[in-house]
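Just one protein chain is left out here, and the rest sit where they should.
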Amino acid sequence: MTILENRPVASAAAAPASVSMAGALTAALRDAMTEDSRVVVFGEDVGALGGVFRVTDGLSKEFGDNRIWDSPLAEAGIVGTAIGMAMYGMRPVVEMQFDAFSYPAFEQITSHVAKMHNRSKGRVTLPIVIRIPYAGGIGGVEHHSDSSEAYWTHTPGLTVVTPSNPADAYSMLREAIASDDPVIFLEPKSRYWMKDAVALPVATPPMTRAVVLREGTDVTLLAYGPTVKTALQAADLGADEGLSIEVIDLRSLSPFDDETVGASVRKTSRAAIIHEAAQFGGYGAEVAARVTERQFFHLAAPILRITGFDIPFPSPKLEEYHLPTAERVLAALDTWEWD
Amino acid sequence: MTILENRPVASAAAAPASVSMAGALTAALRDAMTEDSRVVVFGEDVGALGGVFRVTDGLSKEFGDNRIWDSPLAEAGIVGTAIGMAMYGMRPVVEMQFDAFSYPAFEQITSHVAKMHNRSKGRVTLPIVIRIPYAGGIGGVEHHSDSSEAYWTHTPGLTVVTPSNPADAYSMLREAIASDDPVIFLEPKSRYWMKDAVALPVATPPMTRAVVLREGTDVTLLAYGPTVKTALQAADLGADEGLSIEVIDLRSLSPFDDETVGASVRKTSRAAIIHEAAQFGGYGAEVAARVTERQFFHLAAPILRITGFDIPFPSPKLEEYHLPTAERVLAALDTWEWD
Amino acid sequence: GTLATPFALLHHCRMSDSVAARDEPVRPTELPISLIDSRGTVVSGKRAAGFTRPSDEVLLDLYRKMVKARRFDIQVSALTRQGRLATYPSASGQEGCEIPAVAALQEHDWMFPTYRDSIAVLTRGVPAAQVLSHFRGDWHLGFDPGEHRIAPQATPLATQALHAVGLGTAARLKGDDVVALTFLGDGATSEGDAHEAFNFAAVWQAPVVFLVQNNQYAISVPVAKQTRARTFADKAIGYGMPGYFVDGNDAAAMFAVISAAVERARSGGGPTLIEGLTYRVEAHTNSDDPSRYRGKDEEAKWRELDPLIRLEKYLTKAGVLTPAVADEIAAAAEALATEARDAMSVEPDLDPLELFDHVYVAERPALLEQRAFLERELAATEAGSQS
Partner (left out) sequence: GTLATPFALLHHCRMSDSVAARDEPVRPTELPISLIDSRGTVVSGKRAAGFTRPSDEVLLDLYRKMVKARRFDIQVSALTRQGRLATYPSASGQEGCEIPAVAALQEHDWMFPTYRDSIAVLTRGVPAAQVLSHFRGDWHLGFDPGEHRIAPQATPLATQALHAVGLGTAARLKGDDVVALTFLGDGATSEGDAHEAFNFAAVWQAPVVFLVQNNQYAISVPVAKQTRARTFADKAIGYGMPGYFVDGNDAAAMFAVISAAVERARSGGGPTLIEGLTYRVEAHTNSDDPSRYRGKDEEAKWRELDPLIRLEKYLTKAGVLTPAVADEIAAAAEALATEARDAMSVEPDLDPLELFDHVYVAERPALLEQRAFLERELAATEAGSQS
């Protein structure tokens, strides 16, 4: 299934209004909490403060302390208690304040969240959503700009998705909350304030599918979360140079939408993947490996990875040199031999 | 530098004796502790018991409680205190009892062990070795057979190595302890009791280099730790079928020895990587992606990944279906079109 | 019935009274609480710490279950030595903690056991074959948690304590009077997760009972290297919850203290931390070698403090444990041992393809491809072996 443009597949009667990604996420939480009393939200500062990114703004007043509350400051504790709640039939949505602060919960996530359903032969489901603001671009000091997707995508049992725009943010978060599988929901923090005209509630394509945002014939650019914007900019730049670039927003990192991506690569015969995380063992490695496995004889050139360097995320004043830019993408495409 | 066979590059006068991998590791610890009083060893059950795999057997009696001791049962605590000790000039070697039990230490490892040197512009070095028994094949119940290498190899700042035989176990552990960089030292637990005739002390090639264990012309099989034996078996099987298989023991997962592997793949034009960990986002993805990037026009076929399935590690009675076998490797090579 | 909204309760601001007006929590006693001593004699006064001995009927029931559990444990250990199971962590000597914990719970309560607590799982009603399925290596879990209200026996230490806090909290939010009891080892208390569980439970006033079985070893590591606290029960003070230090080989005392904690939790009184001082008389598991880290004399001393013996003495003296009853219990224990043997003599019927069926609820095309691959491989092997 290849869907052109990220056009909502369903939308309410309401007229489109300007919505930020953060606002769309708030709306998704509000609507999910309204529709399903099993949905509870907790984490650090999600109550009165509304979260450090204000994604839970106002929900505490609206729903009260039994539906959304501030937990003690401990991420393993947050995820671990969410597991117990899910075992009793709740649908917890928990927030890790920043990407690197999900690491204390690593054991609970990999050894339990990911494995409980399999362990119990499907008798125990854990419909948990772990929201993680991730990636850089906001001038955050050390530990505030990590991209941890590769840790989660390598862990069987986890579903990992990431929206790149407000409509998807709303729709995918609703879908993640409705999913009976646990979902790692990665929120590109540099895009929280990005606004689009969206009529909420909105339903975009299923969260496990990639979407072709822009058609092209020469190259397929694969991106997700914060780098989708970079890919679109690169496509513009490329167009100026006469290069027809197809841009795919992966949306779902696990599962990977082999079908949509495969169809595109068979058409263009060239592909590149863009992400902020370090390259070595990054998510782009899986993308390059599996697309090559499946489309080897359709490929005119190796799949390129345009990513962060293999270094710890830099300090605010140096992050611009680390993050992939549209120019860097174009320069990378230039390294291919074009015949 | 391509080295044929894993022949020791230096060896003592002592006559070769039959040494198990566990025994070689014990000897390495003993010799390192003898030569350098800054080397201390601690973790769960490493003292009187000698570790659940007996790798520290006898060291407690030999060196006393100030050089090797049982810590309280907490992996973040073990790694976190090792960091502080290293900051004061010690060279701690710590043990995580099983692979999955390193996860509680994930934050200390990713946010500090990996980053301290970079953070401090090189002013603080952390010469820590984190020994982790990993992988399956010993009939361990859940959580006792994980392969976590991809989590570590994706983390800039970490060096990740894994021996496949007793001589390397000795030599690489000595080198890891001597290294000023922190090293994740992965010990393939199914190989602990594998014996070889080795004259200790032995120095095999540098731990960051891959080694060609067996020359061949048709295919390059890349393996590490527990799957090296599988690769060698596959090479035997292949030989029966007239297939000339080159086997490379990667030894170092991070850094990756592009030179040795590249030279081999340019020769054979076909490669496969074998590991126990799940395939999706596994270490093999990086191998396939980077070798393809560098050798695309030398490749006659896509690089194959023969790995564990994308499932949690199975229970003892089912692990045989999950683990790559020589037969499965051969069957995979058969899927290529051979012309 | 519906309880008062729990989180709302917390939100009276304690800021103003943060200095002085916080409650003084119950302090654990200096000596372990005891109701029946090792000679089977009734204990009263200070050592009983105000707890009442359970009725002889209850004690006989505990005794019956403890005898059966011991017999099961011995049988399974033997089967493990014979290679029929992959591993089995014995709870012999710890029945004075394990069985009262089960007995103190109601049907709708939940239990969060560890790998050590198979006899508790068994005693709560899980058939032997299902308990042992994990340890034989068939599949990670052999029983249905929802059916028995028992979480999977946790291997990653202390992780399950947080699950108990979450489950108890969820029940309370729903208005159900469910209590969650979690087992923990002395070693496991050192893990960060134990701390987070104690703290979340106390702050949220979750209906949870933390039962620390201090069997004095974490594999080879003695408690002296695990904590410098006077008792594990003392840890409760730092979380503002009640803590009890109990003779873990005294089933009567354990039952009384756990029952009180369960009822406090049920009625909205929040969590309790209970330390049962006991001893792991067997090796950690079949692959352990205790001679490397402790003396036979120490083991012998603790075997004399056997929780079964003292109850036997007491109940015999009380005239409740007549020879006829003893015979009947022995027969039931034998029957259970036979059940365990029989269960482990049938090879399980395992389908390798099931490995792919429970990873996700949702269907995944790529996983189905891998399933199909294994299916083809199995078929080829089958064909190969038939030809």
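Labels A, B and C are assigned to the chains in the order they are written; within every chain, residues are numbered from 1.
The working rule: contacts are C-beta pairs under 8 Å (C-beta built on N, C-alpha and C of every residue); 3 or more make two chains touch, one makes a residue touch a chain.
Just so we're clear, the structure is a prediction, and the values are computed from it rather than from any experiment.
Undergrad: Write down which of B:Gly140, B:Pro156, B:Pro188 or B:Pro205 is the residue touching the left-out chain.
TA: Hidden-chain contact among the options goes to B:Pro156.
Undergrad: Pick out which of C:Arg39, C:His108 or C:Arg230 touches the chain that's been left out of the picture.
TA: Looking across C:Arg39, C:His108 or C:Arg230, the contact with the absent chain belongs to C:Arg230.
Undergrad: Quickly run down the residues of chain A that touch the omitted chain.
TA: 44-45, 47-50, 52, 69-74, 76-77, 100-101, 103-104, 139-144, 280, 309-312, 314-318, 321-322, 328, 331
Undergrad: Provide the residue numbers of chain C that touch the chain removed from this figure.
TA: The missing chain touches chain C at positions 10-15, 18-20, 22-25, 30-32, 190-196, 199, 202-203, 205, 216, 222-231, 234-241, 277, 298.
Undergrad: Determine and list the chain B residues touching the chain excluded from the picture.
TA: 40, 64-66, 69, 71-72, 74, 76-77, 79-90, 92, 104, 107-108, 111-112, 115-125, 156-157, 159, 179-181, 208, 255-256, 258-259
Here, only the chains that are shown with their structure count from here on.
Undergrad: Taking mean CA positions as centres, which chain lies farthest from chain A?
TA: Between chain A and the rest, the longest centre separation is with C.
Undergrad: Can you work out the whole-Å distance between the CA centroids of chain B and chain C?
TA: 37
Undergrad: Using the average of all C-alpha atoms in each chain as its centre, how far is it in Å between chain A and chain B?
TA: Inter-chain centre distance comes to 32 Å.
Undergrad: On a C-alpha centroid basis, what's the spacing between chain A and chain C, in Å?
TA: So the centroids are 40 Å from each other.
Undergrad: Can you list every residue of chain C that touches 2 or more other chains, as numbers and ranges?
TA: Expected reply: 139-140, 156, 192-193, 359, 366.
Undergrad: In chain B, which residues are in touch with two or more of the other chains?
TA: 76, 100, 103-104, 142-143, 280, 309-312
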